[in-house]
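Here the structure is laid out as C-alpha cells; the discussion comes afterwards.
The complex appears here minus one protein chain, its other protein chains still in place.
A, B and C label the chains in the order they appear, each numbered from 1.
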C-alpha cells in the first residue's frame, strides 16, 4: 500500500463522513431513477434545509427541533412540488428539477436574507443536543451519522426491493402505461419518489449542519454529479426499470474512497481527481455495455455491482 | 502599510529553541482552486518554500464549499502534514475539522480568510475589512477625481458587483465600505442592491452590460471580485465607455486587468501581494510546527521576506481574545494600488 | 384557420412567443428596457449559449445527450486562448480548437453510439476528465491577455446593434434548420431519436447519424469556446462549467424533447436567448441579485409546465375530436356508410 494511513479505521470513517450527503441522497435518487426520472435538485435542498434550520432557530426563536421540523416540512413540500409537476403535468424530470435546483438554491439564499446574520457568515452556535447528531462518535470511533446512513440504507433497500411500493416503482419505470393498466397509480408513485428524495435531502442537510456546526444556504453545493454517478455506476438503468440500492451504496463508497484514497496514496492533487474518477466512470460504463453485448464475457459481468449476470445481459439500448 | 518594524524581542531566540522549517510539510489550502488569486499565492508559496527547504502541498477543491473544504482538511491531516495553512470558506463550518487537526498535532495557521481565532495559531492577514474598505473607497475617489468629479460634493451614483452573497471576505469589505461611505460621503447614492456574477466570467459580462444599460448615468461600479472586475470592464468596453465616462474599480490581479488599463477603460485597481502572503502563511505555519513559540509582540524574521510582528487578534476583529502564546495576527505589510504607471512591475 | 393552427403547433414558435412575452413583461415593469439596443444586447449575450444549445439539440434529436460540452468549451477556450496569447496564428488556433471539439465528439460517439453506454453517464465521465485535463493544461491559472484584435472582434456589430458573432450564428442556425427539415438526410437525426431500431430496419445509417450528432455537438461547443475566449478576453479553469445544463434547459425551453425525435434548432436557439438573458432582464426588473436563481428557476418551470400543459391539452383534444368524429350522429346510421371514414 502506498500509504498505510489509508487503512486506519478512523480515517475511513472520516472519508465516509465527508461524503455522507452524497451517500444519503444517492440512495433515494436511485428510486427516482428507477422510475425513469432524474433529480438534479436534491443538492440544493440540502442548503435550503440547513439555512431554514438556522434562521428558524436563531431568528424566529423556534426551539432547535422545531426548526428542524419546519425545515423538513418546507423541503418535503419542495420535493412534492417538483414531483407533482413531473408526475401530473408530465414535464420532463430533468427540466423540472433543473428549474428546481435554481429555484430552491435561490430560495435558500432568500431565506438567509431573513436572518440578522449576513448570508456569508453562516449561523453557528447550535446547542449540543442538536450537534450530537453530527458529532457524536459511537464507542468513540464510529460517527453517529454513519448509523443514520445505515438506517436510511436499510429503509431504502426494503422500500425498493421488499415492498409492493418498490415493485410499483420498478414497473412504473419500465412501462408507465402498462403500469397504469395494471391499476398502479403511477403518478402517485412517481411523485412519492421525489418526496422521499427531498426527505433524504432534509436528513442530509440536518446532519451536515450538525456536523459542521454552521447553517449555510450553499451547503450541498454541487453534489448532483456525484449522486448521479453513484446511482448509475451502481447499476441503475438511466432509462428506468432497473436498479439496486446495494449497487448504489457500493458505487458511492467506491467513489468516496477514490476521492479520498488517491490523493493519499499517490499524492494526486484534489483538483485533478476528476480525471481518475472520470476514467473510472467511463471505463466501468463502457465495460458494462460491452459485457451487455457479449464482448467481455460473464466474468466481467459478475464483477459489476447490481443484479446478477443474467440481468445485465438485457441491458441493451 | 500595516505592522512592520519595532521588534521588542529578537526572534532569533525562539527560533533557536525550536528549529528550522527545513524539511517540514505544510498543506496549503485555498478556498477554491483555479482562481487566479489563489493560484498566484501558491506560485509564491512554492517559490519561497524551495528557498526555505520546506515542502508546500497545495491541495484544495475546485468548488468553494465548506463540505469540500472540510474534506480537504481531513485529507491534509491524513496525509501527515506538519502544518496547515488555510484560507477558510466558512470559519464556523471548518471549526471542528481544524480543532481535530490541532488535536492530531497539526499546526493550523490561516491566511486571506480567517478561521475562528481559537482554532488557529497565526493569521497572515491582508488587512482588516476596514483597511480594505478604505482602500476601495480611496481608489474610487481617485477614479472619480481624475474625471473631474468632486467626490465630496457632487452627487455620485454607484453600485456593487461581486461574486456572491455567501462569500465571507468580499461581503465583509462591502459591509465595512458601505458604513464608511454613508459616513464620509453622504452624497453618494447606491442605486441598487448588489449584483452578483458567481465567478462566472460570461455572467459577469452580461450582468455588467445590464448594469450599464439599465443605469446609463451611473458614476461608479465597485467590483471587489477578481472575476467581476474584468467582466465589468469588458462590458464597459463593449459599450464604448472609458475611465472618463465611468469609474470602475475593485480587486483583481494586475495581469487580468492590464489590458483594460492600457485601453483606458479603468483608471486604477488594487490587490495585495498574494504571492508573498501565501509564502508568509506557509512559513508561519511551519515556524510554529518546528517547535517555536511566539507571543503577541514577538517578531518573526522570514528569510527573503523580512521581519514581521505578531499582533493581537483584536487588530482585525474587535473584541476577540488572544491566547497566551502561539496565537495572533501578522499583517501583510503591503497592499498595492495599480495604475498604468506601475502595473507592469508585477507578474501575477 | 388551418394555418394558424399549424403555426401554433410549430413548437419553435411558441417559444418565440414566450420570449416576446418575457420582453413585454420586463418592458411593462421598466419601459426603458424596450430599446433596440437593449433587446439586441439580449441576443448578443446569448451567442455562446445558442451555439452550445444548437449542438446539444443534435444529440437530443438522436435521443442522446452530451453533458461534456461545458468542459469541452472551457478546454477549447483555454487552448485557443493560450495559443493566441503565445502569438500563434489565428487560423491555426481555431483549427486546433475545432479539432479538439471534433475529437471529443468522436470519443463520446464511440462510448455512446458504438459501445452503447448510457449517454448521460458516459459524457459525464468525459466531462470530468476534460475538466481535469484543463486544470493540468492551465496549471490552474487563468489564460489572460488575449490579443486585442481577437477580443475586439467580439463587439463588432453587423446589423443594427447585433454583433457579427450573433448574426453569423443565427444565419448558420437558420441554415441548419432548413438542412434538417428540408433535406432527406436532415430528417435522419430525428428519425434515429424517434425509433432507432425502426431506423435501422428501414436502412437509415443509424450509427453514422449518432456519431455525426456527437461530432457536430463537440464542434459547436468548440466554436462556442473560441467565441467565449474572444468575448471574455480571459479564460478561467472553471470556464464553461454548468453550460451543459443551461444548454439542455435552453433546448427544452425551445421545445426539444429529451426523449429524442422532437424539436427544432430554431427553437433551441430561442431557448438559448431566454436562458442567457434572464440575468440581464432581472437587472431591468429591479430585482436584487439575491433573486437571480429563484426567478430563473420560476421562469424555467413556468415555461416548461405551461408548454407541457398546452401540448398535452392539444393532444388530448385532437384525440377526442378524432374519436368523436367516428361516432355516427344518430342511431339510424345509414346502412352502407363509407367504411373509409373509420381510419381517419
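By our rule, a residue touches a chain if its C-beta (ideal position, glycine included) is under 8 Å from a C-beta of that chain, and two chains touch if they have at least 3 such contacts.
The rule is simple: contacts and distances are computed from a predicted model.
Engineer: There's a gap in the complex where one chain should be. From "Cytochrome c oxidase subunit 1", "ABC transporter related protein", "Autoinducer 2 import ATP-binding protein LsrA" or "Protocatechuate 4,5-dioxygenase subunit alpha", what does UniProt name that chain?
Structural biologist: Its record in UniProt gives the absent chain the protein name "Autoinducer 2 import ATP-binding protein LsrA".
Engineer: Just list which of the chains on display the missing one touches.
Structural biologist: In the entire complex, chains touched by the missing one are A, C.
Engineer: Pick from C:27, C:147 or C:205: which residue touches the chain that isn't shown?
Structural biologist: C:205
Engineer: Could you tell which one of C:88, C:139 or C:318 touches the chain left off the display?
Structural biologist: In the full complex, the listed residue that touches the missing chain is C:318.
Engineer: Among C:13, C:96, C:114 or C:262, which residue is in contact with the omitted chain in the full complex?
Structural biologist: C:262
Engineer: Residue-wise, where is subunit A in contact with the chain that is not depicted?
Structural biologist: 158, 162-168, 170-171, 174-175, 177-185, 237, 241-242, 310-311, 313-314
Engineer: For the chain that got dropped from the picture, name the residues of subunit C it touches.
Structural biologist: 184, 187-188, 190-191, 194-195, 197-205, 261-262, 318-320, 322-324, 326-328, 331, 333-337, 339-340, 342-344
One rule holds for everything that comes next: only the chains that are shown with their structure count from here on.
Engineer: If each protein chain is taken as a node and each touching pair as an edge, is the resulting graph a line, ring, star, complete or other?
Structural biologist: complete
Engineer: Per the contact rule at the top, check every chain pair and give me the one with the most C-beta pairs in contact.
Structural biologist: Among the chain pairs, A-C has the highest number of C-beta contacts.
Engineer: If you average the CA atoms of subunit A and of subunit B, how many Å lie between those two points?
Structural biologist: 35
Engineer: I need the residues of subunit A touching at least two other chains; which ones are they?
Structural biologist: 109, 113, 271, 274
Engineer: Touching two or more other chains, which residues of subunit C qualify?
Structural biologist: 131, 135, 140, 290, 292
Engineer: How about subunit B: which of its residues touch subunit A in the complex?
Structural biologist: 33-34, 57-63, 65-68, 70-72, 74-75, 78-80, 90-96, 164-168, 170-172, 175
Engineer: If we count contacts the way the header does, which residues on subunit C are in touch with subunit B in the complex?
Structural biologist: Subunit C residues touching subunit B: 30, 32-33, 37-38, 41, 45, 48, 131, 135, 138-142, 144-145, 148, 151, 154-155, 228, 231-239, 241-242, 276-277, 279-284, 286, 288-290, 292.
Engineer: Across the complex, what residues on subunit C touch subunit A?
Structural biologist: Checking each residue of subunit C against subunit A gives 111, 115-122, 124-133, 135-136, 140, 196, 245, 248-249, 252, 257-259, 290-298, 300-301, 304-305, 308-309, 312.
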